[in-house]
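Once you've had a glance at the structure underneath, I'll fire off some questions.
A single protein chain has been omitted; all remaining protein chains appear in their positions.
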Amino acid sequence: MFSYCSDPSVLEGFTWLSCYLTTGTHMLFYASFGTVLLVLAITAPVALLFGFGGAMAARSRIAPLRWLGKVYTSMVRGVPDIIFFLFVPIALDQGLEWLRSRFYCDPSVPVRQGNDFVVCAAAKLPLSSSPSWVHDIYGIALAIIAFSVVFGAFAANVLYGAMGAVPRAQIETAEAYGFTSRQINRRILLPQMWTYALPGLSNLWMILIKATPLLFILGVEDIVYWARELGGAKTRAFDYPHPDWRLYYFLGVLVFYLLMTWVSERLLDRVRARLSHGQATLAGEAMRKAAA
Amino acid sequence: MNQCLQTIADYGLRAFGYGERLLPRSDFTLCQQFTLIGSGLLWNIYFAVLALAAGFVLANALALCKASAHPLLRKPAEWFIFVFRGSPLFIQFFLAYEALVLLPRAGIEIFGLTVQTGWVTRAWAGATLVLILNTAAYSAEIFHGALRNLPRGEIEAADAYGFSGWQRFRKIVWPTMLRLAWPSYTNEAIFLFHATTLVFFSGFPAFQQKGDALYYARYFAEQTFNPFVAYPIVAGYFVALTLLLIWVFGLINRRLNRHLPGAARKLRYRPNLIR
Partner (left out) sequence: MKKPIFAAAILAVSAGMGMGQTVRMGTEGAYPPYNFIDANGDVAGFERELGDELCNRAELDCTWAKNDWDSIIPNLVSGNYDTIMAAMSINDERKQVIAFTQNYLPPAPSSYVAIDEGADLEGGVVAVQTGTVQASYVAETPATMIEFPNIDQVFAAIRNGEADAGFGDHEVVRPYVEDSNDLIFVGEQVFLDEGIGVGLRQSDNDLREKLDTAITEMKEDGSLNDLIRKHFGEDAQVHE
């Protein structure tokens, strides 16, 4: 980074630290914060969509759809996410490559050869010749899908509960006004359920933030991977030898996560205040009194 | 079949250190995998049950403290919830382990009695403690959210009946809070149950290969180099136990909601479905 960094072994004190903190690996460490934020930013809405679909399916009048919704939520919720991530992405990857191999390869060559799963070079996903960023993006995409499937199942459960928590009287009033069930869904159920769904969803968001260390199992290098990697004792084989500094790195990561939580809570509080407004709940009542 | 019974006798309680000392090394059978992973599952159940039971009590207290108007009660509760909800579980494990190993090995002298400290670094004590604190924080937040969403009318009705503070809490506030919080709390219980797999994955060391379900699944996956047998077995075990957990929590949920028209309707609809 800096010109004086070319020979780290002669550096000391602050200059050593300034060089150390700007090495390529540290840059990757800082960039991984961005990766994590990106994954979160994409996963949250996608998972919410999955959850919404799941909840609507579970409430559906059509039996097979209802069963599908229930099976999805209970199956995926049943498996710890670590275990899900340990074999589902490999299976997903092999599934996709198998599909591609049916189009791009000679179908008479078996995909399974002994222990090996082999598809021809053209069916590889991504192609072995593609640059490493393509592999990275592919890994991140798989990770996002896996995360969304898992957290969608939990979101479905929260939304399903919230839809059930909307006061019956409101639905009945709407029915009395001659609303169709579609109109009830759109005008009453969905707007009203958010205040009930919010505590559960915000909890889920907090859990999602803290599930990001599992990204490493999916081959995405996240903050915690780098903290562990950089913090571990470095012997003289390295340019910047140092003892076991994992504690400091983990404290740094801890601060990041606390900050994320703090910001999320501020934002969620605002949303909550907005949703509580005019609701027939204690919080809504407190707001009414404060205004009066 | 007999062989499998023998395997169960040898390894059924291996996770707690009973039975064969050496894990199977070659010619792995499905029976061995099911038995050992099932034996490890006992640890997951142990962690989950203890943490949920203790965490539930603590969470109620924390939620009330956080809802309290008194800052001496509110502030510490807010901070506790914030820190434990705000950091990844395995960093909590890491820091807890680092802190616990600092305790003097010889034990601490209190009033002439020597309190042994060696055991707190073991997973059964240390990890349980972390899990209790962790789930208490998450659950407290859920309960606190539910407290905010108590229907106004119910409180007014309680006041109208002349219920005193404790009576009102015991008969109206607490049951309604639980009712509202229950679906989210069910999720939290599931998360906690699943989080027990982290104990040996990145938290505490395993002694003498006594580990949880994921520990043994990883052992088999490493020995056979095939993730498609051992991991689905743990997944299957967990799905079954989670369904059991959801069923138990569903029963409680039904009990909490038994006075509501929606719940009654569900019961009425049931026979139609079967027909």
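Letters A and B mark the chains in the order given here, with residues in each chain numbered from 1 onward.
Just so we're on the same page, a residue touches a chain if its C-beta (ideal position, glycine included) is under 8 Å from a C-beta of that chain, and two chains touch if they have at least 3 such contacts.
From a predicted model like this one, the values you see are computed outputs, not experimental measurements.
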Not-displayed chain touches, in the whole complex, chains A, B
Where the complex has a chain not shown, which of B:V101, B:A125 or B:A157 is the residue touching it? B:V101
From the list A:L40, A:M56 or A:L86, which touches the chain that is not on show? A:L86
So which of A:A55, A:V119 or A:A143 would be touching the chain we can't see? A:V119
Return the single residue from B:L23, B:I45 or B:L178 that touches the missing chain. B:L23
Over the whole complex, note the residues of chain B touching the chain we left out. 22-23, 25-26, 101-102, 105, 121, 201-202, 205-209, 218, 221-227
Had the left-out chain been drawn, it would touch chain A at residues 8, 23-25, 27-28, 86, 90, 93-94, 97, 113-119, 124, 127-135, 216-217, 219, 221, 228-229, 231-241, 244, 246
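By our rule, only the chains that are shown with their structure count from here on.
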Between chain A and chain B, what's the gap in Å when you average each chain's C-alpha atoms? 22
For chain A, which residues count as touching chain B in their complex? 74-75, 77-84, 86-87, 90-91, 115, 154, 157-158, 160-162, 164-165, 167-168, 195-196, 198-200, 202-204, 206-207, 210-213, 224, 246-247, 250, 253-254, 257-258, 260-262, 265, 272, 276, 279-285
Residue numbers on chain B that touch chain A, as the complex places them: 82-83, 85-91, 94-95, 98, 138, 141-142, 145-153, 155, 180-184, 186-188, 190-191, 193-195, 197-198, 201, 214, 217, 221, 225-228, 231-232, 234-235, 238-243, 246, 260-262
